[in-house]
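My questions will all concern the structure given below.
Only one protein chain is missing; all other protein chains are in place.
Here the chain labels run A, B and C in written order, and each chain numbers its own residues starting at 1.
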Amino acid sequence: MKRIALITSGGDAPGMNAAIRSIVLACHEQDIQCLGFFHGYNGLMHDEFKELTVDLVAPIIQFGGTILKSARCKEMHQNSGVEQVASTLTRHSIDALIVVGGDGSFRGMMALQPYWQGHLIGIPATIDNDLACTDKTIGFATAVSTATHAIDKIRDTANAFERVFIVEVMGRHSGHIAFNVGLATGAEAILSFENCDSKNLEQVQADLINQIQSQRQHNHSGFVIVLAENLWPGGPHGLQAALRETAHIESAVCVLGYIQRGGNPCPEDRILATELGIEAVRAAKNRSGVMVGKVHGQISINCIIRATEQSKPVDQALRLAYNQICQLT
Amino acid sequence: MKRIALITSGGDAPGMNAAIRSIVLACHEQDIQCLGFFHGYNGLMHDEFKELTVDLVAPIIQFGGTILKSARCKEMHQNSGVEQVASTLTRHSIDALIVVGGDGSFRGMMALQPYWQGHLIGIPATIDNDLACTDKTIGFATAVSTATHAIDKIRDTANAFERVFIVEVMGRHSGHIAFNVGLATGAEAILSFENCDSKNLEQVQADLINQIQSQRQHNHSGFVIVLAENLWPGGPHGLQAALRETAHIESAVCVLGYIQRGGNPCPEDRILATELGIEAVRAAKNRSGVMVGKVHGQISINCIIRATEQSKPVDQALRLAYNQICQLT
Amino acid sequence: MKRIALITSGGDAPGMNAAIRSIVLACHEQDIQCLGFFHGYNGLMHDEFKELTVDLVAPIIQFGGTILKSARCKEMHQNSGVEQVASTLTRHSIDALIVVGGDGSFRGMMALQPYWQGHLIGIPATIDNDLACTDKTIGFATAVSTATHAIDKIRDTANAFERVFIVEVMGRHSGHIAFNVGLATGAEAILSFENCDSKNLEQVQADLINQIQSQRQHNHSGFVIVLAENLWPGGPHGLQAALRETAHIESAVCVLGYIQRGGNPCPEDRILATELGIEAVRAAKNRSGVMVGKVHGQISINCIIRATEQSKPVDQALRLAYNQICQLT
Partner (left out) sequence: MKRIALITSGGDAPGMNAAIRSIVLACHEQDIQCLGFFHGYNGLMHDEFKELTVDLVAPIIQFGGTILKSARCKEMHQNSGVEQVASTLTRHSIDALIVVGGDGSFRGMMALQPYWQGHLIGIPATIDNDLACTDKTIGFATAVSTATHAIDKIRDTANAFERVFIVEVMGRHSGHIAFNVGLATGAEAILSFENCDSKNLEQVQADLINQIQSQRQHNHSGFVIVLAENLWPGGPHGLQAALRETAHIESAVCVLGYIQRGGNPCPEDRILATELGIEAVRAAKNRSGVMVGKVHGQISINCIIRATEQSKPVDQALRLAYNQICQLT
């Protein structure tokens, strides 16, 4: 193996730079040249790249974002786009392509497989943690940390005003962030896909109102609801209106939004990214169509098809802990 | 002076607890009893209080929120409410009332003045920094710090995606937060009351679009717009729609919201709160209807009327700095 | 089970309060009374305690330290002391004692076992992570986070001055903190028990000097050495003197010290503490002499003898990653 291509793709996640650094260092140690293409698949399409050297990546382990930039790439949904990417890879005599990204980025790899003979390796990086075959994706731990510290601040105001707060967190269609953050902040309620039947939100709402009213009778503190994005019709403002109209409960809304996607990665994400980067370079020698991950503390290599098609439920222990104690306070 | 009453009132601000601590310690040193009433003026109305001792307040200097809770109090707009507050103060033989809060809380003091003979002292605490007669209000520096670090995170994603971000910050009707945060984060644009004619937002919008399009031609990084709340019709989403419809510029919206109100106070707020707390106890002996503040580094005591009625412009140096360099990047 | 006693013991660790909260909430849910004794085993010896209620513990999940205080307790090394503890537990009709602490605290439990019939349950909490039968101990993740962010700051000065820094981290006699922090900060060298033969430190020193001199020839940035406490004769100042005398290499020393023991727990520690707290209350019904832990993502219950007597090596993947890439930069 003489030359590797590398992209970061899809939503950026803290730790992507740590993965880039690790790949470049591992390549350097094995005399492999490493080309970084910019803007995800777009850079492969338009031949925008830079050779990545040790000096360039040495200081980036602590930075959020990605020095290779990221982007979605619509052209990857069409054969012509995929062929263009394949032709760039062939023209540069690339032996393996490493893709650091999530779900959509991995589908891009699958689309590319029929058109290119080189090895395709995925590294899971998305704050949503919605990829199977790895306990955690790169970026998830930092997003949980950022959201937790944000809600710690909101808690101050919630308690000072003895007020209900609805805080929307990211997660796309999964509750990994919602449950971890909810438990870590001692949220009084967590509303997510895993514990709310989206066909019966009226019942969810009635239970929530009961819980708020019951807390108010014996306790004078804030009431924080952690709400997963994409769950409630109208989002947090929809829930706010429902509480007001149905039960005269006033509440304040916070949408944490993009702060969850950036920031210096926490140590856990830096270490995970470093380990997976090294492993990806190793796997690139004789595997293809696989994702490197970490399952139960061990490096694990699986088909990207499995990683994207299987669903990864929220840790059962978290859900039980929430059911048993969160609603008591 | 034998007995002081103390409330925190209006929007909570980081450093309120440091002010409470300082007042209690200063009272202790001078053998003055200190009663803390809960929920702002409501506690005075309903006689909810606790004697504040050194042990109780010793550890709170680093905590956001307020151990005395806070609240708005509608009844203070009516004579009957004000009389009730005055009667509580009289019944407890209070010599002086110290109010830690903002604008509205100080108006409450003015309303109370005709009905009660004791001394009234204000300590300026609001994240908005919109009170005259003090360079900074308690809580402002922490809010600037929180918003700055949040935008640092957003900057990562903005740069990775070379994308326009509209970030709404608090400030009520003033641009203190917007200008400080905009300058500290190197925002490409700051939109606030001070530099945007609200009657001519079309021109503002046209200039902004020019700036974005011109940056895009020579530079590939993110473009962060810091937007003061209450300025733009429809808020940040209104501006987002305008950019899209007028110039096909896509952007992402973040509303920082309540995280700016909570959190551990930064050292500057803790120190300011400590100094003003001591000064308030000193002033309570022979002054009334005044606010203690710090102007140009010196303790300054002024009529609360002046503090609330004068406006305090955003520091000229900030505005000049913004005009000269922010728009260049 | 009607009544549980609870202590935090040994070195404090971030997340101890989260464990206390979780235990109290789980007890509350099952109508079990929970008595918190102060200052570790000392409180049991001198009958200092408080009944722990939901209101008391609701807000503490985010705070470092421990509301039950902690302490070492020499008297537990003597039979008379142990008997006194047993008699307090009997007098209060305690069904189970939960001990949140490390190694030494668990030895206390073992000493107590012959003298008292109740159930003894341990929860592993120490920043050093030096207990077997659990992947991580409570407090470890926060200590790694604090040390990582501290070294990020030191890195700024190291790079600005192109200087060698020796940074001592905690860990007692294990390198869990050293390796995690070293990898997360991209340290140029990690010196710990696991990769340094303490009988041949001359060789370690010679290799280190080689590495520094070789880096200096091609690269102009800082050089950060993460040093495990208790490894080097004379500590970091000993190593500093050795580098100066042997090879005329000047360096600066930082001892991170106690900042690693305090601070708001990171989400990972809060969640681990919450899960283990619930599990401890469950286990207390029919198990004794055991520690609850989490192994490979699953709750795991093991004899405390095993937990203290087995050693837990530093994760192999970390050591490999360090060997492969850290020394390249």
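For this structure, a couple of remarks:
Just so we're on the same page, contacts are C-beta pairs under 8 Å (C-beta built on N, C-alpha and C of every residue); 3 or more make two chains touch, one makes a residue touch a chain.
If you're wondering where the values come from, they're calculated on a predicted model, not measured in any experiment.
Taking the complete complex into account, the chain left out of view touches B, C.
In the complete assembly, the contact with the undisplayed chain comes from B:N180, out of B:Q33, B:T88 or B:N180. Looking at C:D156, C:D207 or C:E309, the residue that reaches the missing chain in the full complex is C:D156.
Considering B:S80, B:Q217, B:N286 or B:Q324, the position touching the chain not shown turns out to be B:Q324 (whole complex).
The chain not shown here is touched by just one of C:G234, C:G257, C:G297 or C:P313, and that residue is C:G257. For the chain left out of this panel, the touching residue among B:R91, B:H248 or B:H296 is B:H296. If you put the missing chain back, the residues of chain B touching it would be 21-22, 25-26, 28-29, 54-55, 58-59, 61-62, 135, 141, 144-145, 148, 152, 155, 159, 180-181, 183-186, 219, 221, 264, 266-268, 270-271, 274-275, 278, 296-299, 315, 317-318, 320-321, 324-325, 328-329. Residues 8, 12, 14, 63-66, 69-71, 146, 150, 152-157, 159-162, 165, 220, 252-259, 261-263 of chain C touch the missing chain (whole complex, contact as defined above).
Going forward, only the chains that are shown with their structure count from here on.
Contacts between chains trace an open chain of neighbours here, each touching only the next in line. For this pair, chain A with chain B, the centres built from the Cα atoms lie 34 Å apart. The distance from the centre of chain B to the centre of chain C, each centre being the mean of the chain's C-alpha atoms, comes to 40 Å.
Distance from the chain A centre to the chain C centre is 29 Å, each centre being the mean of its Cα atoms. Multi-chain contact residues of chain C (touching two or more other chains): none found.
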